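My questions all concern the structure below.
Note that one protein chain of the assembly has been removed; the remaining protein chains are unaltered in position.
Which chain is which? They are A, B and C, in the order written, and residues in each are numbered from 1.
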Amino acid sequence: MALEVQGEQTLQLGRAELWRMLIDPAVLAKTIPGCNAVRRIEEDRYEMGLKIQVANVSGEYMGSVAITDKREPEHYVLTVEGQGSIGFMKGSAAFDLEPKGEGETLLRYAGSAELGGVVAGVGQRVLSGVAKFLVGRFFKALEKCIEEAKA
Amino acid sequence: MNFRYIGKKRRTKEDPRFVTGRGRFVADVALPGMKHVALVTSPHAAARIKAIRAEKALALQGVHYVLTGEELCAAVDPLLIGVDAPLVRRYPLANGVARYAGEWVAAVVADSRHLAEDAAERVEVDYEPIPYILDAEKSIEPGAPLVHPEHGSNVLYRRKFVWGPVEEDFARAAHRLSFRVRWGRSATVPIETFGVAAQWDPAQQLLDVWASIQMPKFPDQTARALRLPGNAVRVYFDVDVGGSFGVKRGIKHTVLVGYLAKKLGFPVRFIEDRLENMRGGDMHGPDRIFDLQVAFDADGTIRSMKIRALDDVGAYAGRSPLQLGKPVGAIVGPYRIGSVEYEPISVLTNKTAQEAVRGFGQSPTNYALESAVDRVARHLGMDRVAIRKKNFIGKDQFPYLIPSGTTYDSGDYHTVLDKALAAAEYASLVEMREAARKAGRLAGIGISTCLEPSGGNTAFEPLFNPKNETTTWMDSCLVRIDLSGAITGVMNTSSAGQGHETLVATVLGEILERDPDTIRVVHADSLTALPSNSPVASRMAIMLGGAAAGAAKRIKAALLAIAAHNLGVPETLLEYREGNVAVKGATGKSLGWDQLVEIAHRKFHRMPPGLEPGLQAKFVWEVPKGGALPTADGRIQMYPCFSLEAHVVLVEIDPATGQAKLVRYACGHDCGTMINPDIVHGLTYGGIAHGIGAALYEKFAYSDNGQLLSQSFMDYLIPSALEIPSITMVDHCTPSPLTEFGQKGSGEAGYLGAPAAIACAVNDALGPMGASIDELPMTPLAIWTRIQGGPT
Amino acid sequence: MSERLYRVSMLVNAQRREAEVPARLTLVDFLRDTLRLTGTHTGCEHGICGACSVLLDGAPVRSCLIYAVQADGGSVITIEGLARPDGTQGTLQDSFCEAHALQCGFCTPGMIIAAHALLNDNPAPSEAQIREAIGGNLCRCTGYQQIVDAIQLASGKRDGGIA
Partner (left out) sequence: MKAAPFEYFRASTLAEACAQLAEHGADAKLIAGGQSLVPMMAMRLARPAWLIDIRRLEELQRIESRNDPVSSADDVVSVGAAVRQCVIERDPLARASLPLLGRALKWVGHVQTRNRGTVGGSIVHADPSAEIPLVTCVLDAVLELRDAAGATDVPAREFFLAPMVTAIAPEQCLAEIRFPVWKGARVGSAFEEVSIRQGDFALVSACAQVALDADGKCIRAALGIGGASPFPQALPEIGERLAGTQLDDRTIVDAADAAAKLIDPDGDLHATAAYRRHLARVLVERVLRSAREDVR
């Protein structure tokens, strides 16, 4: 089951600061939906536990998150992989940061995710809506991090 | 023919136990101390299994064992496959590599199924995903990832047969057409999943097996894989099977459970849950691309065909590639087509493996053939009824030899089609279609005339695998008359709803002239059974019916011999009536059933010399006209008997939504003599419903990353009573000259023609807008897409 | 870690049945495995096929979608409970035999339960109403035709007692 997501979001933070945030493991831990622990394996590569909880559905995954293709401060790729009892998930998204106004950055993203196991086999009807919802959660969490950073 | 019991309305022997909840299905078998299995399955389309860690699972109280492929594969032999591809090895559990999403990787044994599932979640498997291939056509291109690298290719089987002067016929024909149709991956999906329970008795060195099976040579294959002598496996054939229609094969399940029971020393049961069944039950059906070329004349005479059939069997081959073989025996359908080229190609992909489905590959082929006939008619502007009648084999042309070497036994195709048209009120159907069209709706009529080869033999095995010289495909029956004079028939296989107990009782009753309701029919176990090849291939009316008749005749012969001896007259002067034997004429000399039985059982001094005491007889029967190997050019007598079904259907499509509705459905059916009409009709209605599913609703769909998306009944859409219309059935009887009572098979009836007819109807509906659809199932989305002018 | 057990008590086919069960035991598993009433079948365990239909407090329900603890205090009728007191088949069951409304018999108990509930509500249903009432029960053998026939047959000769 493959899912595609893409879009853009304007964030109230300058590009350089946003860049630093986006690759900060502490921020990753707070923004990746369901992420409950991040442990550094090597530069830009972390081990992580994920507990996805979307309404009634919950699934735990053990996996990793990696940041690659870095072109500071404008581009990187975020890859998340996990495996758990209800299957596996693997997703990656390319992020592009464009300066917008003063203290404002346009973040474009385009990614896809693959799912396998029971979730893919019985949930195909709603997965794409759920994916959009999770992207929304990511940005909400990110905005909160930005506010906290500013505060 | 005038029968006493055959062909008459008669309640079946089986129904009372089922309507009162007293059936005994495998899930009802509870053995003392029995443990339960749940599976760990691969979520990947293809992956190397790097490590399996079971500690956390085994730490749960009540969890007994976690079996891995590594252990199992070292201890059992690979499961048999139909074609000559010894390196495409299959075991119950993946060994090092998992080749489709859902493949079994480990099995957990626990006190309850609940606990087994708890434990299965805790088995940790390290997978390394590897490249996979999902597209059948791409799988045979160079460089495609290989499902079984040892085999060296994804092609399991490929051969081009040429029967008759194909090129000459194509050159001579006035017209040629070529097209592609695709049969979607669906299956029979019985409401009962597969299940098996096994118990090992170390004192007797005997494995007892209860399973939901419909599988030839099941005990032998199980024993062989488990490296046991055949007489160390006892399969109970009295387990009720909750539907099969071909797929209940279960060798891998049984080898797994048998191994566990033997190793662990307690009874073990595995009942697939629906998710395991859909993904890893290895029960998907044909998934076939047909490329057809047809050569025909201006008057509609079809001269020749070239058929390429590419079948995606999934990641392993059981008997599935042979489903391309059975259609060889009816490759021209009911038509006088003089020559045929046939190129079956069976390929491997990273999908769930395919298993036998009702008709064993014939329904997809019938769909392709009927699509060809419709296209020829459309091309020539000919009426679709007329073109069929033009090409039908005439009723006086039987026995009729088709180019691929099979002789059809009998038939009257014109009459059956006429009866179906009359039952459908064809003229009013045309009016309804025209009225719907005038009102802006889409409506179409579909007609199909399809053969059901029946009787079953194993001829496709040597045809597809020269190393396999199996030509014997017998079935048998044992009849016993006990001291009280009661009759018991013993059949030697399990049943999945086809009414075999009624069949045997009716046949025994007919021959012995005794009331079938007084006759008991039991299922032997595999150690007491006579040889049987199970109720596959629409064969039991013919084969079990024939065997029962043969055994009953032997009983009758014994009774006559006893009577002749005791009455002191030659048998030729005797008359058998309702079990009593009397001297012909009004002599008054006779011996009654009870007296004859008593002599046989108790009065050896009154027995004729040379006759065994007791009163029992067995009969083992080989398929009529079976028993021969194919010729070098692949001509072979496939099944002996050929039933015809003619479907006439009116479909209406909502042009705004693409939803198709079956407005009228009629079926004309000729399967020779019907032994029990209710049973034949029931099988046929059910077959039609199954065909409606294949045509409009059902598909095992895969995502681009090899995930089965229709894994539950929320997405694999079996039609309900709200989708299946009321069906008008009309019978015709052209007896088979090859069988005891003129009966032919009907176990696959309905399914063999319904998809073809519905597809033709949908295309007739789309025709006025210049659209057509070439792929099953024809879902609302697919139909709407075509209405919009998009690709299928 | 042993699972907590809950006491359940219910009338099953007019008999009081009590047991201690884990909360996650479905009503169908309770009927089949605990009480050994194996006439009720499981076909999908996710509420689509209807093979597990039983009457709970008079209404047909899917017993795979109910935990036994939820049915505590209730009254359940299974296929075994539709027979006459002497164990012979009731009118509807008899009609299923007469019309040969089954083949493998696996969906049959659920189908009869659904039909029974329909006829209790509506003694003379139309074909459309019959199809609606059994629309949630999948059968793979019969194409439903002889089932519809059987229910029509039964609707003409209900004897008012146990059907």
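Note that a residue touches a chain if its C-beta (ideal position, glycine included) is under 8 Å from a C-beta of that chain, and two chains touch if they have at least 3 such contacts.
From a predicted model like this one, the values you see are computed outputs, not experimental measurements.
Trainee: Counting contacts across the entire complex, name the shown chains the missing chain touches.
Mentor: Computed over the complete complex, the missing chain touches A, B, C.
Trainee: So one chain is hidden, and I want to know which residue out of C:Val12, C:Leu35, C:Ile66 or C:Ala154 touches that hidden chain in the complete assembly.
Mentor: Touches the omitted chain: C:Ile66.
Trainee: Out of B:Glu121, B:Glu425 or B:Glu571, which touches the unshown chain?
Mentor: Result: among the candidates, B:Glu121 touches the missing chain.
Trainee: With the full complex in mind, choose from A:Met62, A:Val77, A:Ala94 or A:Val130 the residue touching the hidden chain.
Mentor: If we include the chain that is not displayed, A:Val130 is the one touching it.
Trainee: Since one chain has been left out of the picture, which residues of chain A touch it in the full complex?
Mentor: On the side of chain A, residues 53-59, 85-86, 118-119, 122-130, 132-133, 136 touch the unshown chain.
Trainee: Could you pull out which residues of chain C are in touch with the chain that's been left out?
Mentor: 3-4, 6, 22-24, 26, 29, 45-47, 50, 53, 56, 59-62, 64-67, 69-70, 72, 114, 117-118, 132-133, 135-136
Trainee: In the complete complex, the non-displayed chain touches which residues of chain B?
Mentor: 113-114, 117-118, 121, 273-275, 656-659, 697, 701, 709-710, 712, 714-715, 717, 719-720, 722-723, 779-781, 784-785
Keep this in mind: only the chains that are shown with their structure count from here on.
Trainee: Highest contact-pair count belongs to which two chains?
Mentor: Top-ranked chain pair by contacting C-beta pairs: B-C.
Trainee: Chain A to chain C: how many Å between their CA centres?
Mentor: 48
Trainee: For chain B and chain C, let me know how many angstrom lie between their CA-based centres, rounded off.
Mentor: A distance of 29 Å separates the two centres.
Trainee: Any chance you could list the residues of chain A touching two or more other chains?
Mentor: Correct list: empty.
Trainee: Hunt down the residues of chain B that sit against at least two other chains at once, touch-wise.
Mentor: 712, 714
Trainee: Taking the complex as given, what residues does chain B use to touch chain C?
Mentor: Contact set of chain B toward chain C: 11-12, 14-25, 27-28, 30, 60-61, 114, 188-193, 240-245, 273-274, 496-499, 678-679, 681-690, 712-714, 718, 720-722, 724, 726-727, 750.
Trainee: Using the touch definition from the top, list the residues of chain B that touch chain A in their complex.
Mentor: 43-45, 101-102, 121-122, 127, 275, 278-279, 703-709, 711-712, 714-715
Trainee: Can you list the chain A residues touching chain B in their complex?
Mentor: Residue list for chain A touching chain B: 1-2, 83, 85, 87-88, 114-118, 120-122, 124-125.
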